[in-house]
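Entry: chain A
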Amino acid sequence: MEIIALITGFALILIGLYGILSKKNIIKIIVGFSLFDTGLHVLIVTVGYIKGGTAPILDSVVGTTNVASKIVDPVPQALVLTAIVIGLGVTALMLAYALKMYQAKKSLDISDFKDMKW
Partner candidate 1 sequence: MSEKDMNDKVNEMLQRSEANVKKAEKSFIHPEDEEREVVAPDGSIIKVNPIYDYFSGEKPKEEKPCSGIIEKFLNWARAESIWVLGFGTGCGSIEIPPLVTPRFDMFRFGVQMRPTPRQSNAFIISGYLSVKTLKRVIRTYEQMPSPKYILALGSCTINGGMYYDSYSTINRLDKYIPVDVYIAGCMPRPEALLAGFTKLKELIKEGKGEKANEYARNFDEYKANQKKIIKDWNMPDYNW
Partner candidate 2 sequence: MTIYAKLGYTLLGLLIVLNWGFLMGATFRKIGARVAGRYGIPFYQPWLNLLKNISTRTTITHGVMYYIGPVFRLTGGIGLFLFMPMVFTGTVDGPWTNFSFEGDLILILYFQVFGMLGMALGAGQGGHPYSAMGIARGLAQHAAVELPLTLAFISIAIQFDTFSVYKIVAAQQGGIENWVLFTNPFAAATIILAMLGAMGHSPFNLVKAPNEILIGPATEFEGTYLGFMQSAGSILHVMEAVLFMNLVFGGASNWIELIVKTFLIYFWSVFVGMVFPRFKIEQSVTWFFKVPLLLGFLAIIIYSF
Partner candidate 3 sequence: MNLISPIYIVAVSLGIAFFMGLLGNKAQRSSFLILIAALLFNTVVSVQWVYALATGLTDPTQIFTAGFKPPFSINLLMGLNESVITALINIVGVLGAFYMMKALKKNGTGSQVVFLVLFMSLNVVVLSRDLFNIFVFLEVGSIALAGLIILQKGTKAVSAGFKYMLATGIISGILLIGIIFIYRFTGSLNIDSIITNNPMLKQGAFVSAFLIIIAIVLELKSFPANGWGLDVYEASHPGIGAILSAASATATYFVLYKIVEIAGSQLNYYISLIGVVSFVGSNLLALKQENSKRLLGYSSIGQIGLLMIILGFKDILGENTTYVAFGILVSHYLAKAGLFWLSGIVKQKNIKDWAVTRKKPYFLFLMGTFIFALIGFPPFPSFFAKWTLVMDLVNSGNISWVVAILFGSMMEAVYMIRWFGYAIKGENENIESFKIDSYKIIPVGIVAIALYVAGYFVAPHSEVGTAINFIPLYFVAAIFILDFLPVFIKNTIAIIGMALYFYFVYPNLDTLRLIFEAIFMVGGILTLIAGYAYKGKRAGFYPVALLMYAGLTAIIEAQTTLQFFFGWEVMTAGSYFLIIRGKRSMPHGLSYMLFSIGGAYALLTGLGMAHAGQESFSMEILNGISYLPYWAYGLLIVGFLSKTAALGLHIWLPGAHGEAESDVSPMVSAILLKAGVFGIVLTLIGMGAANTQYSELAYALGWLGAITALAGNLMAVFQEDAKRLLAYSSIGQLGYIVLGMAMMTHLGWLGGFSYVINHFLYKAVLFLTIGAVVLRVGTHNMYQMGGLIKRMPLAFIAVMIGIIALSGVPPLSGFAGKWLFYNAILDKGWYFQGAIMFFSGGIAFMYLWRLIHTVFLGQLKDNHRNVKEISIWFLIPIYTLLAGIMVYSMKPQWVLQPLGNMIAKWFPEGQLQWVGETAISQYGHWAGSLVAITIIGSFLIVLIILMLSTRKAHKVKQFDITYSGERPERPETTHIAYNVFEGLYKAMWPATIPLVEAWWNKVTEILHNIADVTRRIYSGNGQVYVAHIVLFIIVSYLVIIGG
C-alpha cells in the first residue's frame, strides 16, 4: 500500500509537471498545477503512514502506552491540511489571474503573454 501511494504521489507530481510544461492553455496549466499539488499531498500523507497504525486519535483502543507504534504519524496529517489550504489559495489566485488574462487578451494561450522578455 505504502509503495503504491508513494508511486501515485510521484506519478501525480510528474504528470502535473508534464501538464504545466506541455499544455499551452492556461486553464490546463492550472489543472496541471493542481495535479502537482495533489501529488504532493499524497506524498505527505504517505510519508507519515506507519504500517498497521490507526488514526492518530488517542482513545481507549490505542491506549496510552507505546502510542507511537500504534498510530500513524499525526504531524504530516496536520501538515497536509495546511498544504491543501495553501494549494487551494494558490489555485484560486491562479484562476483569478487566468480570468484577468483572458479579459486582457481574449486568449488563454500562454504563449500570447510574452510582452516582457529578455
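In the analysis below, a contact is a pair of C-beta atoms (placed from the backbone, for glycine too) under 8 Å apart; a residue touches a chain by one contact, two chains touch by 3 or more; residues count from 1.
Candidate selection criterion: all candidates are chains of the complex that A comes from, given by their letters.
Since the structure is predicted, the reported quantities are computational estimates derived from the model, not experimental observations.
Any copy counted, the candidate of 1, 2 or 3 that touches chain A in this complex is 3. Only residues 13, 17, 20-22, 24, 26, 29, 33, 36-37, 40, 43-44, 47, 75-76, 79, 82-83, 86, 89-90, 93-94, 97-98, 100-101, 104-105, 110-111, 113-118 of chain A touch candidate 3 when the two sit together in their complex.
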